[in-house]
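Apart from one protein chain that is not included, each protein chain of the complex appears where it belongs.
After this line comes chain A, so read on.
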Amino acid sequence: MVTTAATSRRRSHRLPYLLVLPAVLLFLLFVLAPGVYALVLSFQARKVTGGLLGSTSKVVYAGLDNYRSVLGDSALWTSTLRMVAVGAIVIPVTVGLALLFALLLDTPRARLVRFSRLSIFLPYAVPGVIATLLWGFMYLPATSPIGGHYVDFFGSTQVFFSVANICVWGGVGFNMVVIFTALRALPPEIYEAARIDGASETQIALRIKVPMVLPAVAMCTLFTVLAALQLFNEPNTLKPLSNAISSDWVPLMKIYTDAFVNADIYHAAATSIVFAAGVLIVSFAAARMVQSRADLAGKGE
């Protein structure tokens, strides 16, 4: 009896490891290994050696050369600024609209809740590239049903809003569902108590619902920040439609162009590493901030 208990205890010790194993394996295979490979590449460079075309080129150790040229590359910093500009529009609008829609759907007077919820969620199911092609048609003057003749959607300033609009359109649905689910999980007695105290629906929404779903809102914000940092599909798909978007419009497009158009995978690897480091710092900072907000809200409760 003693041995069986010991074995079962040992087995139960092993179980958690077994359960996380697939995730860890996938992480090693598709995140860590390529990451390490990129790190190795980032210290190398291709140098041509003899002949006019240098077809006997070789890969050499380049030290920090790639990093030096990445950090001194003004195009990378400009592309980062563009990403921040789009993010500054996308993040508040996406989370704001998601919260608004979730609150509206949660009011007792709401009708057609299932239909509306599905309609708002549906754009999320459309792949980014397809969504961008759809919006591209709507933006171009010759094919626009939404006034492309009067508004230049690809103007130097407007293009930021045009790109952001596609991200918001695709992102609101998912976040709305997250916040809506959190709202539904709240105990109804609280509302009853509030109504007895004479609170209006608006007061209930702003004073009770919003503070209580703040952790969900915070998580949505974080997801949106991460999505904004990875901005690529939308501008890259819009690029051939206008002159407004260059091949290095956002950092990931610059990395893509360096690696697969200009065939300099080493420089692209160094840019990736620098960018990934930046993303890590920003993400942790954002996570910290978001969590401390959520903590405050928790204490307030």
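Basically, contacts are C-beta pairs under 8 Å (C-beta built on N, C-alpha and C of every residue); 3 or more make two chains touch, one makes a residue touch a chain; residues count from 1.
Simple rule for what comes next: contacts and distances are computed from a predicted model.
For the omitted chain of this complex, the UniProt record lists the protein as "Sugar ABC transporter substrate-binding protein", which is one of "Putrescine transport system permease PotH", "Cytochrome bc1 complex cytochrome c subunit", "Sugar ABC transporter substrate-binding protein" or "PadR family transcriptional regulator". Of the listed residues A:48, A:71 or A:88, the one in contact with the hidden chain in the full complex is A:48. From the options A:126, A:151 or A:279, the residue with contact to the unseen chain in the full assembly is A:279. Residue A:269 is the one among A:86, A:120, A:204 or A:269 that touches the chain missing from this view. Contact with the chain not shown here comes from a single listed residue; of A:34, A:63, A:92 or A:127, that residue is A:34.
Mapped onto chain A, the interface with the missing chain covers residues 27, 30-31, 33-35, 37-39, 41, 45-55, 57, 136-137, 140-143, 156, 215, 219, 222-223, 226, 229-230, 240-248, 252, 255-257, 259-265, 268-269, 272-273, 275-276, 279-280, 283-284, 287, 290-291, 294-295, 298, 301.
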